[in-house]
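With one protein chain held back, the other chains of the complex are shown just where they sit.
Labels for the chains are A, B and C, by order of writing; each one numbers its residues from 1.
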Amino acid sequence: MKCSVIRVAAGSPSDVSMLEKDIEEGKIRPREVIAVIGKTEGNGCVNDFTRGYAVQTLTGLFREYAGEEGEQIHYVMSGGTEGILSPHFTVVSKTAGTSGRSGSNEIKSLAIGVARTRNLLAEEIGRRTQIEEVAAAVGRAVRDAGIERHDDVHFVQIKCPLLTAERIRAARERGARVVTEETYKSMGYSRGASALGVALALGEVDRDTLAESDVCSDWSKYSSVASASAGVELLCCEIIVFGNALGADGPYYIDHAVMKDAIDGGALGKLLERRPTGAELVQVLAKAEADPTGFIRGSRHTMLNDSDINHTRQARAVVGGVLASVCGDPMIYVSGGGEHQGPAGGGPVAAIFRRRE
Amino acid sequence: MKCSVIRVAAGSPSDVSMLEKDIEEGKIRPREVIAVIGKTEGNGCVNDFTRGYAVQTLTGLFREYAGEEGEQIHYVMSGGTEGILSPHFTVVSKTAGTSGRSGSNEIKSLAIGVARTRNLLAEEIGRRTQIEEVAAAVGRAVRDAGIERHDDVHFVQIKCPLLTAERIRAARERGARVVTEETYKSMGYSRGASALGVALALGEVDRDTLAESDVCSDWSKYSSVASASAGVELLCCEIIVFGNALGADGPYYIDHAVMKDAIDGGALGKLLERRPTGAELVQVLAKAEADPTGFIRGSRHTMLNDSDINHTRQARAVVGGVLASVCGDPMIYVSGGGEHQGPAGGGPVAAIFRRRE
Amino acid sequence: MKCSVIRVAAGSPSDVSMLEKDIEEGKIRPREVIAVIGKTEGNGCVNDFTRGYAVQTLTGLFREYAGEEGEQIHYVMSGGTEGILSPHFTVVSKTAGTSGRSGSNEIKSLAIGVARTRNLLAEEIGRRTQIEEVAAAVGRAVRDAGIERHDDVHFVQIKCPLLTAERIRAARERGARVVTEETYKSMGYSRGASALGVALALGEVDRDTLAESDVCSDWSKYSSVASASAGVELLCCEIIVFGNALGADGPYYIDHAVMKDAIDGGALGKLLERRPTGAELVQVLAKAEADPTGFIRGSRHTMLNDSDINHTRQARAVVGGVLASVCGDPMIYVSGGGEHQGPAGGGPVAAIFRRRE
Partner (left out) sequence: MKCSVIRVAAGSPSDVSMLEKDIEEGKIRPREVIAVIGKTEGNGCVNDFTRGYAVQTLTGLFREYAGEEGEQIHYVMSGGTEGILSPHFTVVSKTAGTSGRSGSNEIKSLAIGVARTRNLLAEEIGRRTQIEEVAAAVGRAVRDAGIERHDDVHFVQIKCPLLTAERIRAARERGARVVTEETYKSMGYSRGASALGVALALGEVDRDTLAESDVCSDWSKYSSVASASAGVELLCCEIIVFGNALGADGPYYIDHAVMKDAIDGGALGKLLERRPTGAELVQVLAKAEADPTGFIRGSRHTMLNDSDINHTRQARAVVGGVLASVCGDPMIYVSGGGEHQGPAGGGPVAAIFRRRE
């Protein structure tokens, strides 16, 4: 297996001209693409239609270039490029073939695996069932990637469903109770349960002590590598596992660290420092959130009381700026809403590098 | 002369409880206060009433503690604490007395001077007259501070007027033409002309080549130390000059650098590195703006096209996060709208330190 | 008793120049003022400081003009003048004296009464205790107004407390549980329980069938005359009852109707039609809310899914426009957040008239 990651700028949610150029020039082979992870310039909240617009556009493009195979691609669009963040698509490809480096496979390379849960019922979202289903799917994705140790998993991207008024009503009619009647809040529950599913799969939390009531409540339980994003466009959870494996080949590899709060740029600094000489940074993936205590480094912040700008939008602007100032590049993936994804107020940050060949 | 700077947290625009505590404990002497520079939690734009609310509260407090002398205090409130920025007041004091360190005055210490222009007519705002009036007032403030060399000026804070519908109408009735009929835009012109006034006073631009039409047009002309803030509450320009002088005494001093863009955290890093051993950081003062080209480090940003969140708000969130990640402290002064205040897209950053005594 | 209502424009939250003019001209007598009900130009949500700014300014003004008596005035500021709503203060005065009309007291005139509950504990907010305390206080205010029949009560304005992070923490520490841990949501619970207290006091709901769990849940229970507004600045509930009484004197009287939804301008139209010939409209008081079903007259609205603009802001813009189009005047009182204040999606609308003398 050989995995690669290419970043492509987007002039708007429907601008795939750069992507098309890379396809035409042979840099991206449509039939090898397994996922596109994007940052689109919407508000990243309930009424963000830039995600769907991008997916509709990408689906059309890959149907044209890759036919039915294109239908299998996983699309994870994260809305919100506040501050200096630059809209783009991260195109993830995977081939069965091996590179010339195949002799040196004592070195681990980037390995990516994907999996899906079954469709979840409305009343399962944010509950034990979602945690367990995600945990099982993460296990399958880890195996799909050929990753042998939990330590070699560095980023788990999950796209998970949310509750809509219709789904809540349908649940009520069959006598079931949902975890919350507020659609916006259900995004947090779905992200939180997904992240705890990752934590469970990777041994970061203990099955015996993990309770359903911990979701969006006990912030001491979290995954250091989970990144979840809720969307209205699916009913199952889609999982993309990024890690390193001996069975993988090629110049790409991934590393990660944990930001302890939104201004902990040192976490990314550490990843840059410990990379092999000459390795080039290809992409940064991180989560952002406003510290739920209302304080950061002992000082009051005003994000949670701001009724004009949603706190997730402000947190993305901050974390985007901090990480871009460390790596010098604003075209990075920073997504908001980090329930159980890293410690409260902080979050995971992963970096994909390309070794000098 | 001895100048000092103390930073006080504010729980809201009208919360002066911490300030009162510092007064009661003798840390702040109301009769020695010459200026209060604050960050309040409004939107920092036209309809931001948190600035006026804070000034009304502070005025009442200092009237109580310092009587008529309190009326002379300069208040500069900058709205907008997006992201991790923490609302606070920076209290600037000045005494004629000298400290025990007076023998060692080969060392320069923090020196602060203030001055005011005459009231400006509506048609003078954003024009040559404002540039020249500010330049002259900066000269007076530099002398008031006892600063001998332009190199020793590190930050010039200006509070300047803006155009309102009423002022525009009055100008029209007397046959005069204002620089713009849009009140929001007049804030930029007033800040820009003020900054060019600073640049002129400090020899950063040449009087002969500086044209009135350069205001908000020729971004190659700027001051590396100017920080201007427009407000509806005054008709003149108020100037506070921060620098170092041999004639000043005490442990405080100031240094500055120029951020080349919004993610240039290295500028502040340099100031921290070159401070004397043991010197403690007391406050950071900086300007933030969205790069007017629409690009940063070659990547497109979306701030200028965002009709939901004003770009000045996003720029403050970014620069606040970047600088706080460098100095580890979110209670810093970052103000938006940087026309001719540092290079386009970047801006000045100053740091006040307290030497170990 | 003689009650009067005068409306005064405000150029900003701190502009009391028109009010001062009315005082200087004798139209308003500061010692007779019992309440000021204002619309200020903030967002009407958590971080709206225009309410406090206006109260601070008004308090200073009335202290100057009325001394200690001025301290007794009830201030109810409602933030949010979206759309065509025009910021203003409604000054409510009351005298013991009688007018020349006193012979004709078979006619009921405007009668206003005030009362306060005791301070509420955090865990009492949104619960049965708040309902009962408000009900009792409404009873006292009705008696204070000398109103003899429930049918003669036409508008009950309540200012009620909300939960803050500090109050929630304190409750937790003494082992008590609050109704919600979200501060924004607590505003709705406090308004809802207050409105049900009014309904209970006026016989609009039955004590036996009213359950604590009905708060923010059973929308079929409501008061047709309650208008509640939550604020951080108080711990008790302040009640102002507006009605008509035989014992009251003077040309003012009040009437009310119920808007069945946000575009039911006909409700106000009915009040205008049935007024006595020549009676002049002095003020309109109404509540606005986005229909919680997400539909209005069978068509989907998008207010509840809008993560850029809070739905309370949009609802005020709509109801303000609708009522102003009916009465031809944009300087009216429209407040947001109508839990149990009129039917779901609708709300009470009251009109104060001045009869021709």
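Worth a mention:
Methods note: a contact is a pair of C-beta atoms (placed from the backbone, for glycine too) under 8 Å apart; a residue touches a chain by one contact, two chains touch by 3 or more.
Note that the coordinates shown come from a computational prediction; the quantities given were computed from them, not determined experimentally.
Touching the chain that is not shown, out of B:Gly11, B:Gly294 or B:Gly328: B:Gly294 (per the contact rule at the top). Annotation for subunit A: contacts to the undisplayed chain at residues 12-14, 41-42, 47, 49-50, 52-53, 56-57, 308. Taking the complete complex into account, residues 9, 11, 41, 43, 81-87, 262-266, 296-297, 299-303, 308-309, 313-315, 317-322, 324-326, 328-331 of subunit C touch the chain not shown. Where subunit B meets the chain that is not shown, the touching residues are 43, 45-48, 165, 183-184, 294, 302, 305-308, 310.
We adopt the following convention: only the chains that are shown with their structure count from here on.
Distance between subunit B and subunit C, defined via averaged C-alpha coordinates, is recorded as 42 Å. The multi-chain contact residues of subunit A, meaning those touching 2 or more other chains, are 43, 302, 308.
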